[in-house]
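Structure provided below as structure tokens; questions to follow.
With one protein chain held back, the other chains of the complex are shown just where they sit.
So, chain A:
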Amino acid sequence: MLRRAPGQYWMLVAMWVRSSLAYPASFLLMLVSQALITGTDFIAVLLMFSHLKSFGGFSLAEMALLYGTASMTLGLADLATGSVERIGQRIRSGDLDVWLIRPVPAFLQAVTDNFALRRLGRPLQALLVMVVALGNLQIDWTAPKVGLLAISLISGSVIFGAIFVLGAAFQFVSIDSAELANSFTYGGQQLTQYPLSIFGKNIVRAVTFVVPLAFVNYYPVLYVLDKPAPLGLPGWIGLLAPAVAVVMIALAALAWRGGLRRYRSTGS
């Protein structure tokens, strides 16, 4: 069953993409406004730097790299799995019952539910910021640095994706709590776009050991920029990002299965 999953995922995605492209002008407008909405966060950073030269020990270009990677990873996770947060609605309406009798795993149907290609707006603006940031930074590029930056974009997306799924799994328990997950997904992006040390030691501990948001981009970027890690952690801690992503997938898979096992139809 697992072997067929990628094909089924693309089939469902392609279906929704075709439907969203049915009105090209409307789609383009939504793509652009999506990029603008998420881009306002970076404009806030630019406005801040009109008053200061360094923020928590980061220059504007360094902040831009931090912002770009945070926004890119959340954007990709949101694109691929963000729809899963609608599960509460699907439980309430009884649509989940229909999904369960189809020969495609309910999880695939949940993550592709109303797949919104316009969400590409965020990764696109993030890419732009990242390119400009990298062009303005003097980095002593080595193979591990290039590799880590590239891999952390994937592992960071996976960490955010797992958080999306964990939030959705929680909705099996508490159906109306879709917005709760926003604290960790959109809140996580908001947090990781800043140098985490400005939030104090306890927050850094929490996002390292409890909800591992610091591994999304902060530790990898510190490694790339040759900056020391906080809390006396070793400089190579960023290299652990892929391992953290694997642990998060396992947790999310467990939670999702647990949630689904617990599911009882609303009967409506």
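We adopt the following convention: a contact is a pair of C-beta atoms (placed from the backbone, for glycine too) under 8 Å apart; a residue touches a chain by one contact, two chains touch by 3 or more; residues count from 1.
Just so we're on the same page, contacts and distances are computed from a predicted model.
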In UniProt, out of "ABC transporter permease", "Acyl-CoA dehydrogenase family protein", "Putative ABC transport system substrate-binding protein" or "1,2-phenylacetyl-CoA epoxidase subunit PaaD", the chain dropped from the view is recorded as "ABC transporter permease"
Of A:16, A:99 or A:199, the residue that touches the missing chain is A:199
Full-complex touch with the removed chain, picking from A:8, A:59 or A:177, is A:177
Full-complex touch with the removed chain, picking from A:10, A:23 or A:236, is A:23
Residues on chain A facing the left-out chain by the touch rule are 23, 26, 29-30, 33-34, 36-37, 40-41, 43-44, 47-48, 50-52, 54-56, 174-180, 182-183, 187, 190-191, 194, 198-200, 203
